[in-house]
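The other protein chains are all here in position, but one chain of the complex has been omitted.
And then chain A:
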Amino acid sequence: MELRHTPEEIAFRDGLRKTFREKIPAEIRQKVSEGRHLSRDEIAASHRILHAEGLATPNWPVEWGGKDWTPVQRYLYVEEVQFNAVPMPLSFNVAMVGPVIANFGSQQQKEKFLPATASLDIWWAQGFSEPGAGSDLASLKTSAKREGDHYVVNGQKTWTTLGQYADWIFLLVRTDPAAKKQQGISFLLVDMKTPGITVRPIITIDGAHEVNEVFFDDVKVPVENLVGEENKGWDYAKFLLSNERTNIARIGFSKEKLELVKARAKETPSGEGMLWDDADFRRRIAIAEIELKALEITQMRMVAAQRHRASDKPDPTSSILKIKGSEIQQMTTELMMTVAGPFAAASPEHSHNAPPVGPDWAEAVAPQFFNYRKVSIYGGSNEIQRNIIAKAFLGL
């Protein structure tokens, strides 16, 4: 039993760290670190740099630009991306639709979509959730009726993250209304320029336009854009969601955020000294640090166990990572609220050269705290994760 990484693993990690710090523009990393939203161009620029370095799609099959990495290397990669405040390559492309097409798509689909998906020449959005299908995703109603050589799609998707920038969207649609819930669902690829698609912004409580509603009104989709078999879409979705959950602990993010909390607390006057000298505050940091250390080891145990598992099977401990990981991420945003103190309240207008209220980073703190309530909801809410644990793990 050995907790430390091997010299080879450390060299691998240091190599990634060097690349990330040298190649990704400092302004972009600073914005990520401060919890500000990136523009379309910034997300694209960062993604394309990673792609040029061969670091956008490491988990894909090697023939489509992936790396033959060990589970430990994959884990170190995700942790280093997050720890260095590098924007993750667009997850809809890299972690979601790419692997689905690579595993279940036709040769024609692979050739048409995978290179452009890796390079972000196609920007994908995820069309899964609906107003009536959240945690109970399989109750989705958006329909696709076969008419000759195309499907006609009608319905509504929601929580479509960054859908305002998307070129294409991958959809779960109901192709067999008579079949039982999970069995009549198919996985469709849809060009966002197709007539009948309307994107409407949803402004979240942090004031940001991150998510959207997408409406489909008699949208014609060629049948060649069906992935895999008709009515097997639920299997592909489960495969996709299991990829999403393996990275969901976000250890690197919370580590970076805790370092920032500490650094800022040391510069923040409080009472006779600095906030860092406040024993109650330090106790809260200690609790977060301890939980994070435990989760890091839990994650490492899961990664190490992958050597003994079939690689395509999701590990049920991902639910534990999701619950604890989201709680710790939220804890770090709460600590940052305390560091900002009264200045967290200001919501200044961004007019011309207006001076910041308090430290220049403070204005982004409350929005991120508000925004991060999402992490215990998305990717299968923490309550759904508890259901999974109870049923799949505990046999209840």
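Basically, contacts are C-beta pairs under 8 Å (C-beta built on N, C-alpha and C of every residue); 3 or more make two chains touch, one makes a residue touch a chain; residues count from 1.
In this section, contacts and distances are computed from a predicted model.
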Record-based protein name (UniProt) of the chain missing from this complex, from "Pimeloyl-CoA dehydrogenase small subunit", "ABC-2 type transport system ATP-binding protein", "Spermidine/putrescine ABC transporter permease" or "Probable Ni/Fe-hydrogenase B-type cytochrome subunit": "Pimeloyl-CoA dehydrogenase small subunit"
Given A:V62, A:A305 or A:A345, the one touching the chain that is not displayed: A:A305
Absent-chain contact - pick from A:A11, A:A179 or A:A294: A:A294
Contact partner of the left-out chain, one of A:M96, A:I251, A:A265 or A:I320: A:I320
Residue in contact with the excluded chain [from A:R4, A:K180 or A:K193]: A:R4
Touching residues on chain A - with respect to the absent chain: 1-6, 9-10, 72, 279, 282-283, 285-287, 289-291, 293-295, 297-298, 300-301, 303-305, 317, 320, 323-324, 383, 385-387, 389-391, 393-396
